[in-house]
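The complex appears here minus one protein chain, its other protein chains still in place.
What follows is chain A.
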């Protein structure tokens, strides 16, 4: 009897347990749905990133290779004068007709009749007009080459380069492509002779602005960007960190500091072009600083980066547990000692990360630089931050406006260089955070 009752009860509770619906299935379904949304979002993100990188890299990787032609150059005294004349009169050496040397060399190499002007001009179209500088520098470096004959690797013209890289559709009729049938024949012969070679394009990193793609590079832009980053780092980091420490640790909390806080947050959201207008009005028109100068660019970018650094630094300071402050204050450390010996070292990784992210943002900024005239044709390296310079993103912007195929690949190549610098900076940020992060 008792047994039966016991069984009865256990049976009933088992049955109740089975029947009771507490929505387990529904809850798991919701969880699965949410996970799926997340995975779709991440998948889309990765896909777009891949498309972006693919489009840039597939167009740009060829920019890192440049075709060169081996041409026997006779440094004829008839064209450039004798070594003695050159030594006496530098300007004669500077002005000499070096392209003629290249043309004569090509005529000899391809065994063209010098009277056949069509063939001569076709051959002449194969070498870069940059040979003027290349050969001049050789002569200026060593006057002894005058009168001798030497095999010289000359930059090929961008048309030859693009044709070799397959950028031109050669199946269309001759008049509709930038390279003629005769030139294609020459290229074939040069290739057979082994006089064509594709080498790593160091010039892309070292040359300044040029209207010829083969002698255009981001050298000036890299120097300009480097100057600006140094200026931003030297100004924005100390000012930003000092402002944050004061606001976070020392300033009384009142309406005035609240107002400052709101304004800093608003400044972070101001469109960058507005900072460009400010820079133009204040630094160039009022202070009279030179246009196109890296100094002005750096100052404008400093203003733009300050709010980012201040916000990141304040967040890092706030993340330091108050118990550390109490511990130091309780030992009789002054407020300044507490902040500089305990709080700041703990906040340093966060501050560094914020600073580097701010710098990376500044490195990629274009709009404000356009307004202060950094969109300029600058062929010579800027020696000081007061000289005219361009910046990497502005160089990309300028090249993107060029029609030639060779400039298109260089645009993508420059984007790759810029992305490379950005990736390097972010890696540094991650490394520094790992290195200095302490647990408490």
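Rule of thumb we're sticking to: contacts are C-beta pairs under 8 Å (C-beta built on N, C-alpha and C of every residue); 3 or more make two chains touch, one makes a residue touch a chain; residues count from 1.
The working rule: contacts and distances are computed from a predicted model.
A.B. asks: Considering the UniProt annotation of the chain absent from this complex, which name among "Allophanate hydrolase", "FAD-dependent oxidoreductase", "ATP/GTP-binding site motif A (P-loop):ABC transporter:AAA ATPase" or "Autolysis histidine kinase LytS" applies?
C.D. replies: Cross-referencing UniProt, the chain left out corresponds to "ATP/GTP-binding site motif A (P-loop):ABC transporter:AAA ATPase".
A.B. asks: Using the definition of touch stated at the top, determine which of A:153, A:326, A:377 or A:431 touches the missing chain.
C.D. replies: From the options A:153, A:326, A:377 or A:431, the contact with the absent chain belongs to A:326.
A.B. asks: In the full complex, which residues of chain A touch the absent chain?
C.D. replies: 252-253, 321, 323-334, 337, 341-342, 346, 438-440
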